[in-house]
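Every protein chain except one is present and positioned as in the full complex.
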Amino acid sequence: MLPMKNMTRRIGLAWTPALTTAVIVAAAAAAGLLPFVKMGLVVNGFILGSIIALGAIGITLIYGILNFANVAHGDYMTMGAYVALFMVEEALPRVGIEGQGLGPFTFGYPVLLALPVAVAVVAIGAIALDAVIYRRLRDRRVNAVVLAMMSLGVAIALRGLVQIIWSGGTQHYPRESRQVYHLPMDVRIAPDSIFIAVVTVILVAAVYLLLTRTRMGKAMRATADNPDLALVSGIDTQSVIRWTWAIGAGLAATAGVLLAVSQAQLLPIMGWKFLIPLFAAVTLGGIGNPYGALVGAFIIGVSAEVSTQWLNPSYKPAVAFAIMIVMLLVRPRGIFGGAEYR
Amino acid sequence: MALLEASEVVAGYGETEILHGVSVAVNEGEVVTIIGPNGCGKSTLMKAVVGLVRVRTGRVTFKGVDISAQSPERIVRSGLCYVPQSANVFPSLSIRENLEMGAFVRSGSHPDRIEEMFELFPDLALRPGRKAGSLSGGQRQMLAIARALMLDPALLLLDEPSAGLSPAIMGMVFDRIQSINSAGVALLLVEQNAREALRMSHRGYILVSGRNRLEDRGPALLDNPEVGRLYLGA
Partner (left out) sequence: MDVIGVISYSAGFAIMAGIYGVFALGLNVHWGSTGLFNIGIAGFFALGAYTAALMTTQTPDPALFEDFKFGGNWSELGFLDLGIDLWFFLGLGAASIVCGVIALAIGYVTLRLRDDYLAIATLGIAETVRLFFLNEKWVANGSKGLYRIPKFLGDWISPENYDYLYLVVVLVVLAALYAAVERAAKSPWGRVLRAIREDETAAEASGKNVFNFKLQAFIMGAIIMGIGGALFAHNVRFLSPLTFDPLLATFIIWAMLMVGGSGNNKGAILGAFLVWGIWSGTQFLPGVFSDPNFRFFMIGVLIVAVILIRPGGILGEERKVARSADGARI
């Protein structure tokens, strides 16, 4: 995956003894369980974790800079998945672009063309919503929880919109059945899953470079650190906010398309249901910390998948929720210590 | 005409009014110190000048332009920079990134200006990749001042630059402030260490309960027995 070692050094981990102990105990427990765990589930967990990561990074950036929990984030994912559906089913066929079963993948190259469109539409939509709605509330200097409340209204309206346009039923991208790869240790992996992992690696690397190498990315981190100081340093916080929405919503749209590919279906409720693993990952990694969200996402993804060895698979969100609650009890600031958690 | 002129400024937070009409002026190249008891509105005045607190009535002009309703970003762009008393660095950014943020209004990464800052504050040059959150109090203060100097401002506002520093470090900070001033930057200071600050100031103001109380040349205020008794703890 990513150059993780490099990244952990950069965020300057302060390993407290208690945490070290906890990690050792957890690692020992995991190692003890390992012989009993099906490796295939672990691999699936990393794929699920990839999708969670794309959503969770956006939530944590928005949390860090705008200071509220964006409850509509799941529905931004849904929106992305459906905009891509519109592209592959309606728009692209009109100009003669159709197809499925591209190489080893179930989907066709129209999905690859639809993905950037979905990203752009959802990103622009998120910026527009900020201008019409959230900005007014910020100017009124409302409590952060009112912003979260507002995002609940946005979430409901977005889902309603998806249902009006595409109806409430199950849909899917045009697809063709494909063989899965058989790897050692009884691991089976679908080519689509490899696609999901590759897209995630590329996007996470891009976000990392943006945050550490570009002027706007540094300004985003500065604003998350201290919004008032950012203001008096002359940082244009309005464009920082617009960039944050664009990146967060763009990643969410991608996550939505990838989720639709991996589940082989689209449902209007798919994003809302995904909120629990998303927030669990954000909490685990420490609110406002994008690298933490990435690690949290993989922990949640792998635990949820591995739990299906003993639990009914539909309990996956409950497993994510349980991990989050345990984390809040043990170390509410998250593994890597996020911003303010109180 | 004064570089900065705040006249009859009324400002506050929510329903509370802190400043009931304060007037302060800073001329080109001058060091001016504001002293006064806790809660007299010194910090609020600074925040009102840089646009963090809304000016309700009264006027603030900088270089002859009314800035009382301008955004902090525009005020910074026009050459007025500010160092808050606490939380004045970006803790998760490196020293170099903090300095880059000081020059955000001008695109680019400004390596030359950063080198100049490293010459002025050699401590910062030792490990420019270090996170500001891991710096000592004195180093943070220097980084905060350096960040505010990145744009080569005409006027620098410093809110209690010596707060919480050891006497040795404090002496060094005051020394830097003087060299910044001798490079032509005007300074407006709020200081608890009033004696030290007035000694290097051209002029000083005393605020009490959100109103002007006294105004004089720095040394004259130091010699004023009433000031000494009431505000300098002599």
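Order of writing sets the chain letters: A and B. Residues in each chain are counted from 1.
The working rule: contacts are C-beta pairs under 8 Å (C-beta built on N, C-alpha and C of every residue); 3 or more make two chains touch, one makes a residue touch a chain.
No experiment lies behind these values; they were computed from the predicted model shown.
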Chains in view that the hidden chain touches are A
Among A:29, A:128, A:144 or A:198, contact with the omitted chain is made only by A:144
Checked against the full complex, the residue among A:65, A:203, A:247 or A:275 that touches the missing chain is A:275
Absent-chain interface residues of subunit A come out as 63, 68-69, 71, 133, 136-137, 143-146, 148-150, 152-161, 163-164, 167-168, 269, 272-273, 275-276, 279-280, 283, 287, 312, 314-315, 317-318, 320-321, 324-325, 328-329, 332, 340-342
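Everything that follows uses one rule, which is that only the chains that are shown with their structure count from here on.
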Rounded to the nearest Å, the gap separating the Cα centres of subunit A and subunit B is 42
Within their complex, subunit B touches subunit A through residues 50-52, 72-73, 76-77, 81-82, 84, 87-93, 97-98, 100-102, 104-105, 107, 109, 131, 133-134, 147-148, 151
Subunit B partner, complex, touching residues on subunit A are 11-12, 215, 218-219, 221-222, 224-226, 228-237
